[in-house]
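Missing here: one protein chain of the complex. Every other protein chain is in place.
A and B are the chain letters, set down in written order, and residue numbers restart from 1 in every chain.
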Amino acid sequence: MNPEAKKTLRRLVIAVPLMFAFGFALVPLYNVFCEVTGINGKVFQSDNAEKLVIEDGRPLGLQFISTNNENMPWTFKPSEDVMTISTGKYYTATFYVKNTTNKTMTAQAVPSVAPSNAAAHLKKLECFCFEQQELKPGEDALLPVRLLVSDELPENIENIILSYTIFDVTEYDDEAVAQHMHEEHHEMEH
Amino acid sequence: MSAVIENHHDDHHHGPAKGLTRWLYTTNHKDIGTLYLWFSFAMFLIGGAMALVIRAELFQPGMQIVEPEFYNQMITLHGLIMIFGGVMPAFVGLANWLVPMMIGAPDMALPRMNNLSFWILPFAFFILLSSLFMDGGAPNFGWTFYAPLSTTYAPPSVTFFIFSVHIMGASSIMGAINVVVTIMNMRAPGVTLMKMPLFVWSWLITAYLLIAVMPVLAGAVTMMLMDIHFGTSFFNAAGGGDPVLFQHIFWFFGHPEVYIMILPAFGIVSHIIETFSRKQLFGYSSMVWAMLSIAILSFVVWAHHMFTVGLPLAAELFFMWATMLIAVPTGVKVFNWVATMFKGSLTFETPMLFAIAFVVLFTIGGLSGLMLAIVPADFQYHDTYFVVAHFHYVLVPGAIFSIMAAVYYWIPKWSGNMYDERLGKLHFWLSFIGVNVTFFPQHFIGLAGMPRRYPDYALQFADWNMVSSVGAFLFGVSQILFLFIVVKTVMGGKKATDQVWEGARGLEWTVASPAPYHTFTTPPKVD
Partner (left out) sequence: MSLKYFHNLHLKIFSALFVFASPMHADWFALNMTRGVTDISNEVFELHMLIFWICVVIGVVVFSVMFYSMYAHTKKKNPVAASFHENHKLEIAWTIVPFLILIAMAVPASKTLVKIYDDEAGDVNIQVTGYQWKWQYNYLEDDISFFSNLSTDMDEINNLVPKGEHYLQEVDEMVVIPAGKKVRFLITANDVIHSWWMPAFAIKQDAIPGFVNTAWTKVDKPGVYRGKCTELCGKNHGFMPIVVKVVEQEEYNQWVDEKKQAAIKMAELTTKDWTAQELVERGESVYAVNCVACHQTNGQGIPGIFPALAGSDIVMNQKDKNIEILMEGVQGAAMNSFSYLSEVELAAVITYTRQSWGNAENGDGEIVVPKDIVDYKKPKI
């Protein structure tokens, strides 16, 4: 085989693992893309939303919905279904959760915002969805989420829906998942 | 690579080895091409049999012959086998036979890898098919295997499915590397890039696409494997993953894959139309540019398969416009083919009939593709039989007709014998009618509201489903005739001349018929 052909071959052989790695790189790329655009209503922790605080924001309806993913027997519901809020202000909402089973279980709540273009403007200072929740049999809790909706929210949006789906992650390797979640939040911080 | 030269010296004197070992150990591009073609034909029959199971079940409303669970296994395996076992290996087989002969090279650049890339394929499909007999049955989540149906909710055989996809991917990547190295480095002096036959061009672009996206598919199935067995959460929302991410990665592979299955067809059809029009191809350079732009655009349109997953408005608009843009280069190709025929001196041998049917029916498939790009309308078309009709129009009378056309066109060169023209024409007409009776009514069924991947349906879809099933059996049975014609031609028949076709151009027609075991051991002179 002539040297030119070897060169071509070498390049192609290098390209293959690179493209394989690119497939994996799509995962963090997608997350960054989601954070910027709010695709799928992903909401990430933001520590520096202080500058978004304003006095005379506009009124806004905030509706909470809760869903139990399959096999999740816990009681899980918002303390209040609807809140009237104003943009540029911090609010705390709570969700009631109770382990109705007779064994200790671990849960992970996954947030989603609708409409999706509101997600980028919804800033969470703290959220129970940032970590797993472990409850003993019969134990219950009020889980807080502290949030602010930026005044940059598009004008036509008058109502935001914040949804949490609660998953049973008792069976999962807790540390691996926690690590994953932690890294993700770390990545997302500016 | 000294092995090539040694091999070549040996074989030059002795010709092909005898018996089974010839096929097992062969590094000859013609042998490997033949192996690929026969393998893909076998897969075509198996995948076709599964299609007939599907159509038999859908012949009437109600569940008659299979369970919904088995039905889902059939649609999954039908798709995987036809794409990865039928169409793709057939094109690789054609590339093996034709690329070296068209560029005046003695063989493929990497003959031993060539042997390997073929011989791992039967194992991949053995594994895939054996999953039918495993506990929990074969993969049942569709050929697009969306998570979490294919991860958390998959049957145990999903691991074997992942393994077989890895093998198929490795085979395709090796085949593609071989094609690129061959084309870039082994052209006879004088065969410049812009003088290359279009089939070679189409395969060069296809090979680059394969190298770019098959590893991404491998990545996607590897992530699935990790989610299923190693506790990661790439696609599992509970662990911070995202099932929609799977679809993005899948279609980042999947859309270029669609063009992988059609670009070589563009090349084949260009040659055949040119030959039987007895007129030089119209707009050679625009054909090349059109293929290049289609290939590049294929990387920025993937989300048009996902218009209903809840993308933001801006993304929907972008992917709609980008997708519509593909109509421009595709249109250029169709116009070029028509302009080639215009004022030509046409005859209608079997390859030409298949090629003309390709142009007409592929265009219909392309136009329905344009309709599917319109997002608001796609909300009604998406995942209905309209989509099924669309992609079968581009894949069956598109890709598969082009493969059949290629077989009729080049088989005199491969075997040294002319095929039976009357039988060939009969095969064409049966296939043509069968394909249209099968797939045209599916446009109606889809628009009227029948979703795809349904084992049973409401009564208003009954009549056209029945028509479609009748067409499918006609098409299926006619392929037995194809097998008969090919075997008959290989066994004997009227001797073919070296040029075979009056209007044929290109280096492959300058060698003897049948093509000697070794061709262009000394590079031909090309002006």
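Everything that follows uses one rule, which is that contacts are C-beta pairs under 8 Å (C-beta built on N, C-alpha and C of every residue); 3 or more make two chains touch, one makes a residue touch a chain.
Note that the coordinates shown come from a computational prediction; the quantities given were computed from them, not determined experimentally.
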Residue in contact with the excluded chain [from A:A5, A:I54 or A:A114]: A:A114
Hidden-chain contact residue, picked from the options B:S130, B:S345 or B:T521: B:S345
Selected from B:Y457, B:F475 or B:W509 as touching the chain missing from the view: B:Y457
On chain B, residues whose C-beta touches the chain left out of the figure: 60-64, 68-69, 72, 140-142, 146, 148-149, 152-153, 237-238, 242-244, 277-286, 308-310, 313, 316-317, 320-321, 324-325, 327-328, 331-332, 334-335, 338-348, 356, 359-360, 363-364, 367-368, 370-371, 374-377, 379-380, 382-384, 444-445, 447-449, 451-464
Residues belonging to chain A that touch the chain removed from view: 40-41, 61, 63, 65, 67-70, 81, 110, 112-118, 154, 156-159, 161, 163, 165, 167
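By our rule, only the chains that are shown with their structure count from here on.
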Chain centre separation in whole Å, for chain B relative to chain A (CA means): 40
Chain B contact footprint on chain A (complex, rising order): 1-2, 4-5, 8-9, 12-13, 15-24, 26-27, 30, 34, 37-40, 42, 69, 108, 110, 116-117, 165, 167-169, 172-173, 176-177, 180-181, 184
Chain A contact footprint on chain B (complex, rising order): 1, 4, 109-110, 173, 177, 180-181, 184-186, 211-220, 222-223, 231-234, 237-240, 242, 244-245, 248-249, 252, 310-315
